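Heads up, one of the protein chains got dropped from this complex, but the rest are sitting where they should.
Right after this comes subunit A.
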Amino acid sequence: MEKIDKDPEEAPGRSVLPEKQETKTRLSTWKAEKNPNEEVTEQSKRDEEQERTKRIISLQRELTTSVTNIQTAGDAKWLERRAELEEARRIRREQQENDTKASQEKYDEIIRSWWTLNEDKITPELYEALKSHQQLCDTIIADKKKRINDLQQELKKKDDHYVKTLRNNEEEIDLLIERMEEQIGTLTKAYREELGQMETVDQQETEVSLAQYKAEWQQEMKELWDKQIAQLTERRDEVENYEEKLHDQMLKDTDLYIQMLREENDSQFKMQREHQQMKGADRIMKLLTKSKTDQPAKVKMSSIKSRISALQKEKQTPKNERMRQQKELAQKREKLSAEYKRAVDEYERLQKQVKHFSVADARRFREVQLMAEAERKEQVENVLALDSQICKHLGIAWKWPDLPFMEHSGPIQPQKQALRPDHQQEEGEVSMETVKTVMELLCDETGFLMESKLLQLLAPLEKEEQTFVKLTALFHSLGIEGEDVPELAGFILKYKREQGVQTEDVCAESSDVPKAAETSSSTNKSSELIHYSNVLPALRSFLEQRVESRESTAHQRSSVGHAEAPDASDYKAYWDSMANIIPEDKLKMWDAAEKKFRQYHGVLKNISELRSQNERLQQRNTELRAGGSQKT
């Protein structure tokens, strides 16, 4: 019973222990946290803190001491109780011992009385003895009952006591809890205060440091700003300085420039003035001289001048007209020349085409002819072979007919080759020098054909160039091309020879002419070649001939296919000879022979039929014969 009531008393003590440890650890951690702060704060604060820590430690000590006090008090109480219990137990034991002793005595007495009873057997005595005996027993029983009562009372007391102690314990526990709570409250309060203080301290510190930093920052910013402002002012001063300088420089420069300009202008004006002065002086002098010389003619001059101006005006209009016309003409000419060039190109192209076609046609014609001839020859040979066979069959002697055309092959070549370039050979003989001289002559003689203006223009040029330009103009106007020049020269020379024959008669009649010619020949070599009077007719005739020849060549060229082909009659004969290779009588003979052959064929047919019949009959005969032999 006691043990159970002891347990709760101990329980609070146990529960306090961890808290104590906790507070200790808290303290240590708090101290650890506090340590760095301590270093920062000053000495006075440290003292303060030490005081505070002391306070806390004392608080904690109080806490634990109170608990230990209670525990020890509990222990002491328990010891007391134990002592009491032991005492009670001891008393009880003594009482019991006494009791047992007393009861033993009484029991002994009873036993003894029993013995006496057994010895003395007198009834009244016995009765008395029995009575006393009974009394003794009663007293023993009463004693026992009393003892039991006492014990029961004691038990009751103990029970009450137990309940009381339980109640006491409860009260004490309540008190203890209350006290503990109080202590915890005070401790937490202390801690809270501490915390608050710490916080305030911390806050103050942070505020102080913040203010310090702020001040520092502001100071630094101020310094920076001052620096910047100083720099800015410096810069501004510099800028102003430079601006001033620039302004001065500009002003100086402009002044200089203006001065220069002015000087230049002055010199120019001076020069102009001088010039004008000189001009004026000159003009005055001229006027003076003029006025001196042309005083009377002045009036006429003016009239003439007016007329001249009028005329000039008049002249201007036709001039304009002419210019316009010239322009138009030039345009037209250009157009026409372009057209002409195009036509010539076209013509040349056509000519080329024609040439090409003619060559192609000729080749084709030749091929066709060759092919046809080959065919014919084959046919002829066939015919001849047939003929020979027929003849052989008929027993007529046959001989190879004479066939001259069989050797011939290809188209019949035209025999006449035009000997056209006969004068070309002569041309070759014509040397360049003669040509030159002839050309010069021609130039001189045909001078009338040139425009006077052109001649005027050519006048300053050298002779050779003159002749060249003249000739080009001449040939251009006459339509002679550069390549025809040697031909022309040749023609002129030939013409002279021809004329020479004719003129010999004339020369005979008028001998002064050759004489003159001779004289001239002595002086001029060209006169040997041709007389200048003959040049013009020669040229004319050349031109005529040329025109003719051109027409003829054009004609020739157009009909080159027909002209070069052999005569149609030749071909006809050729083909006829081929067709008539088999003569008429032979044809007749062939007809007769055919007739005869037909007849012969019919006879042969009959014979073959009869023969087959015969054979069949023979067969049947043999069969019959065989059958008969078998039968027999």
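Please note the rule applied: a residue touches a chain if its C-beta (ideal position, glycine included) is under 8 Å from a C-beta of that chain, and two chains touch if they have at least 3 such contacts; residues count from 1.
What we mean here is this: contacts and distances are computed from a predicted model.
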| item | value |
| --- | --- |
| Protein name (UniProt record) of the chain left out of view, among "Mak10 subunit, NatC N(Alpha)-terminal acetyltransferase", "Peripheral myelin protein 22a", "T-complex-associated-testis-expressed 1" or "Glycerol-3-phosphate acyltransferase 3" | "T-complex-associated-testis-expressed 1" |
| Option from A:Leu79, A:Leu195, A:Ala330 or A:Ala385 whose C-beta touches the chain left out | A:Leu79 |
| Residue ranges of subunit A at the interface with the undisplayed chain | 3, 6-7, 28, 31, 61, 68-69, 71-73, 75-76, 78-79 |
